[in-house]
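Mind looking over this structure? Questions follow.
As you look at this complex, bear in mind that one protein chain is not there, while each of the others sits in place.
Now for subunit A:
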Amino acid sequence: MNNFQYKRVSSPIAAITELAKDPAAKLVAGGTNLIDLMKYGVMSPDKLVDVNHLNFNEIVKQDGSLHIGATVRNAVASANADVLKYQPLLSQAMLSGASPQLRNKATMGGNLLQRTRCGYFYDISAPCNKRQPGSGCGAMGGYNRMHAIFGASSSCIAVNPSDMNVALTALDAVILVTGPKGDRKIPISDFHRLPGTHPELDTTLDRKEIITGIVIPDNAFAANTTYIKVRDRASYAFALISVAVAMELEGTTIKDIRLAMGGVAHKPWRLKEAEQMLKGKQASVENFKMAAELAMKGARAYEHNAFKLKLAPNTMIQALKTASGIKA
């Protein structure tokens, strides 16, 4: 690991000032992703700004919305009584990610900024447009079993690895940030980017901005949510495919629904067309199959990940069945 300066800050302004002063500075909270990347030489900031002492540690129910501070640990949020009661999907998704030790350290803000686990991004001897813009994409003609089937570009086919982000996308979360120009609220669907010609940028967060919290608007989904994650091991592995479903049922009619997929794109993949199709319809396997077909429109596989074209709709149908309680 390269050596670096370490600065502990106790106010958001101090953190922003440090970022503004030094373009090569990075924030550190849990460190579970950044320190790993620094050990591999993938990232080598010359200054780490420790934001663990900023006061963003609370989970508050306010005006119907759930506010979760940026430095709340994933383990704390997933076990929080209000999260379990009002947004159980988030807890379920977070508990399916990483290990208990990592969740004890990892923060909400850090998880939003979690970088891809693409092997070519991690291998500093390989080309990677995300790590080194202009160097090419190793995955495109290489081993691409874990890679994207939606929204990829000719410069990057990596996927966002976070489970939390998939649940937050289904729940229409809003990311609270602050920076030199003041506060901003970014809907999560605008927070993560597709790679386009700038895969080095994972999000729309400005370099000098910091995340202060996440707001999940009130909803009536708590009784019918599910997160299904398909992976190579039963636990502690990144998703090949994951699906988040949040549904409001009136009898067997789908009154409202949110759907998002993980392991398929550079950002958590919201399935709005499938949602529109299912809204007002009966919760039935037949309708779920039609929705899954619609969801897969535009999917494109690479040499080693064609299995995702089947696994994704099947996982989606299973998740819809589980969330709605349909057995057949």
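In this text, a residue touches a chain if its C-beta (ideal position, glycine included) is under 8 Å from a C-beta of that chain, and two chains touch if they have at least 3 such contacts; residues count from 1.
Assume contacts and distances are computed from a predicted model.
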item	value
Name per UniProt, for the chain absent here [options: "ATP synthase gamma chain", "Tripartite tricarboxylate transporter TctB family protein", "Anti-sigma factor antagonist" or "Xanthine dehydrogenase YagT iron-sulfur-binding subunit"]	"Xanthine dehydrogenase YagT iron-sulfur-binding subunit"
Contact residue for the chain not shown (choose from A:21, A:39, A:272 or A:300)	A:39
Given A:105, A:131 or A:192, the one touching the chain that is not displayed	A:105
Touch criterion as defined above, residue of A:25, A:48 or A:228 at the omitted chain	A:48
Residues from subunit A at the interface with the omitted partner, ascending	1-6, 8, 28, 31-32, 35-36, 38-40, 48, 50, 52, 75, 98-102, 104-105, 233-236
